[in-house]
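The other protein chains are all here in position, but one chain of the complex has been omitted.
Order of writing sets the labels: A and B. Residues in every chain begin at 1.
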Amino acid sequence: MFFDFSKVTNWLHGWLTGFMPEWGAILTESALVLLAIIALYAVFAIIMIYMERKICAAFQCRLGPMRVGPWGLLQVFSDVFKMLTKEIVNLRKTDMFLHNLAPFLVVSASMITFACLPWNKGAHIIDFNVGVFFFLAVSSIGVVGILLAGWSSNNKYALIGAMRSGAQIISYELSIGLTMLTMICMTGTMSFSEICMQQYEHGWNIFRGHVPAVLAFIIYLIAGNAECNRGPFDLPESESELTAGYHTEYSGMHFGYYYLAEFMNLFICAGMASTIFLGGWAPLQIPGLEGFNDIMSAIPGAVWFLGKTFFVIFLLMWLRWTFPRLRIDQILSLEWKYLVPISMLNLILMALAVSFGLYF
Amino acid sequence: MNEEKNYFGELFAGVKSLCIGLKTTMREFFTKKITEQYPENRDTLVMFDRFRGSLVMPHNENNEHKCVGCGLCEMACPNGTINVKSEFYETEDGKKKKRLVKYEYNLGACMFCQLCTRACPHDAITFDQSFENAVFDRSKLVKVLNQEGSKVQEK
Partner (left out) sequence: MENIEKNTAVQPEAKAEAPKAPDAVAPKVVKPAVAKPVPAAPTTPAENALDLVELTQDNFRQTIEADYQAGFTFLECLTGMDWGEEGLGVIYNIENPETGARKCYKIKTADRVNPVLPSVCTWYDIANIYEREAYDFYGIKFVGNPDMRRIYLREDWVGYPMRKDDEPEKFNPTRMTNEPLADETSGLMYDEDGVNYHTERSKIFEADDYVVNIGPQHPSTHGVLHFRVKLEGETIRKIDPVLGYIHRGVEKLNEQMTYPQTLALTDRLDYLGAMQNRHALCMCIEKAMGVEVSDRVQVIRTIMDELQRIDSHILFFSCLAQDLGATTAFLYGFRDREKILDIFEETCGGRLILNYNTIGGVMADIHPNFQKRVKEFIPYMRKAIREYYDVFINNVIFRNRAIGVGILSKEDCISYGCTGGTGRASGWHNDVRKRMPYAAYDKVQFNEVVRTEGDSYARTLVRMDEILESLSIIEQLIDNIPEGNYQEKMKPIIKVPAGTYYSAVEGSRGEFGVLLESRGDKSPYRLHYRSTGLPLVAVMDHVCQGHMLADLITIGGTLDYVVPDIDR
């Protein structure tokens, strides 16, 4: 009864193979998916920038953008337009090739991870049996881009920012990996579609896995926030210390890519949290309440997914706009002295829970 | 043992302080916003009566002002903002008197120290509450304060 997006894709495939060979159909489908990803990527970036401005303003007793369009709705569009028209400044004494390559590495890493998100039942773009593993591996490409940016800019601020970023992201991958491992321990699969399917059938992981899952969720949020270089972990680009950190020397759309990637990484981080902990596209189901469950199932999976994702984004923005920035040594000690030990213990806890069948 | 206590004590105290912070910002999330939407609220925007916008010379309904052209304000000004041009003329009964010809005021150089208004013995000049003083050319900031054809108010 729950809408399955694979009906659409199967129909499309059938229709395309009707008048072109198999390879042609797959090529066309890939092109369509590519367009869809890029379009969604841009749309969500715009939504998120607007959302961040308004939410940040509300936390700060302000109204946020109000001037361009009603309620400032067109502000982001005008900003994007401005960024597109700005000159990309080439600097002397920089490594031009790496300097220009770096933003693309960052943005492509975030686009590929973006493609891992389960939008709906049957609407997984990249989905195979080691999906989680793939996700972790690809998301690490971004740090290469950041390090390259810092190095190739030939700027001291940028270099310090990049080094901070490297240390920070590589450390926090550990926590992310461990929390994901904790959840895989329970689900028994690394495929995102199966993780979602399980949650559709048995309930969301955060409820199924109770204490260890909640702990893992919190650790994931903290580590994910750090992974996105967002406050309170925004010290690679801490503007009051390093002016703009690793992207100090970028201008125009090259800077825009970093900006975009930062926002989309937040979206991906939140999307992953909702996939692994909050059921992805799976609707809220309470055993015993048939009528309620029917209504919930009537809401499309994509809405569920986006709703959960934006809820997590709101949580992260709330954190971002409340806390001051940490110092680099504190960020590392938070990771190595608190998060890693706790998530290791949590992993054992989850393993025990799973082996004794103490989950729902 | 003590160290472990510190470890967990610090952890919980830290988390508690973070939660208090989150609570505070969430409360502000729902409070009334303080932004003033300036060009839109022009009608309701009232400046305080002592606000120093720019120097003016009030004229009454007969196009008369109080300035006698003594130049005390010009002398008091630290920036040379004011330039008073006056001339002598002969009254009907043959006395020589001074009268104001042109009162030039350079808003761009004024630092609103009020020395001119304090120096004025006749209260001929004062500050108004206008604050939208932006112009495209600096020369437009030089204003002539006495109106065309105005003359000094007779006591």
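Here is the rule we go by: a contact is a pair of C-beta atoms (placed from the backbone, for glycine too) under 8 Å apart; a residue touches a chain by one contact, two chains touch by 3 or more.
This structure is a prediction, so every number in the text was calculated from the model and none was measured.
> In the complete complex, the chain left out here touches which of the visible ones?
Looking at the entire complex, the absent chain's contacts are A, B.
> In the whole complex, not just what's shown, which of B:C70, B:C113 or B:V142 touches the removed chain?
Answer from the full complex: B:C113 touches the omitted chain.
> For a quick check of understanding: of A:K7, A:R67, A:K82 or A:R327, which residue touches the chain that isn't displayed?
Touches the omitted chain: A:R327.
> Taking the full complex into account, what residues of chain B touch the chain not shown?
10, 13-15, 17-18, 20-21, 23-25, 28, 34, 48, 50-52, 76, 78, 111-115, 118, 127
> Hey, which chain A residues sit against the chain that's not shown?
With respect to the unshown chain, the touching residues of chain A are 56, 59-62, 156-157, 160, 231-232, 234-235, 238-241, 243, 321-330.
Operating definition for what follows: only the chains that are shown with their structure count from here on.
> In whole angstrom, what separates the CA-based centres of chain A and chain B?
Here chain A and chain B have centroids separated by 51 Å.
> Considering only the defined contacts, which chain B positions touch chain A in the complex?
Listed in rising order, the residues of chain B that touch chain A are 11, 18, 21-22, 24-26, 28-29, 31-35, 37.
> Provide the residue numbers of chain A that touch chain B in the complex, in ascending order.
Within the complex, chain A touches chain B at residues 57-63, 66, 318-319, 321-323, 338.
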